[in-house]
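Down below is the structure, laid out as structure tokens.
One protein chain omitted, others in place.
For subunit A:
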């Protein structure tokens, strides 16, 4: 187990180094710099040059890159040009928001997706199966920004059930938090429910055709017990894989959903950074998301062994 973890961590470091190098290169290939956010079109070249000097943007790219890596190795993701604070602090401040959004969405997606997948598998080729698969296809096809706006218009504007946007911290008001998070989390989750449902259905169908299920059936066990005690645990490994992918997709989707629902999370920080070319925020934010993504994948690998004792992590 420990050697497995060491190998995976070493691999993760290489991936992170590549991610940061690519994010650095891509940002510098795109024209424009943060001066556009501070100055308007009447700014003279002298004003622009002075601001670039003050922001350290006049240094050669290699010098800036070495500075960046040096800081990252010391655990410092740099200083946001626009927010005028450390990127680490800016991310940590927004992290609970994004984690609560994606965490809640993941729970919704897993519960909804697994339940729908089981219903579809149990009723294979009957109307509940077709209904679940049609809804899943809709979920997979619908763009998250459109779905978000539609939910706002119907549930918030028409029926006044939820606020149209914004975020209330859990610590301030748990009920308010639930109301503020439910629509954005549902927007994120609905898309993933379809994905999980399809995978659960396929995996369950495979397991349900196995001999041990027939034996359990022949023993006279109840249908629900067969499904939940014998069927689902054996179908879990592929579902776990999907769960890992979904967790990553939710993080990516949060970038758009936070924008639509005006939620002050890490995704919105990165979008703001991109639009204003706040380089440290973009680089730090991407690196941070990559770290979370790798951690989720690592956790999924470890969970394989828990779900299926035949899997040996060494």
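Here is the rule we use: a contact is a pair of C-beta atoms (placed from the backbone, for glycine too) under 8 Å apart; a residue touches a chain by one contact, two chains touch by 3 or more; residues count from 1.
The definition used in the following text is that contacts and distances are computed from a predicted model.
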item: Among "Rieske domain-containing protein", "ABC transporter substrate-binding protein", "Phosphoribosylformylglycinamidine synthase subunit PurQ" or "Hydrogenase", the UniProt name of the subunit that does not appear here; value: "ABC transporter substrate-binding protein"
item: Listed residues A:68, A:195 or A:261, member touching the removed chain; value: A:261
item: Residue among A:3, A:84, A:125 or A:141 that touches the chain left out of view; value: A:84
item: Selected from A:75, A:160, A:220 or A:309 as touching the chain missing from the view; value: A:160
item: For subunit A, residues in touch with the removed chain; value: 30-34, 36-48, 54, 82-84, 90, 93-94, 145, 148-149, 152-153, 156-157, 160, 163-167, 259-262, 264-265, 268-269, 271-272, 275-277
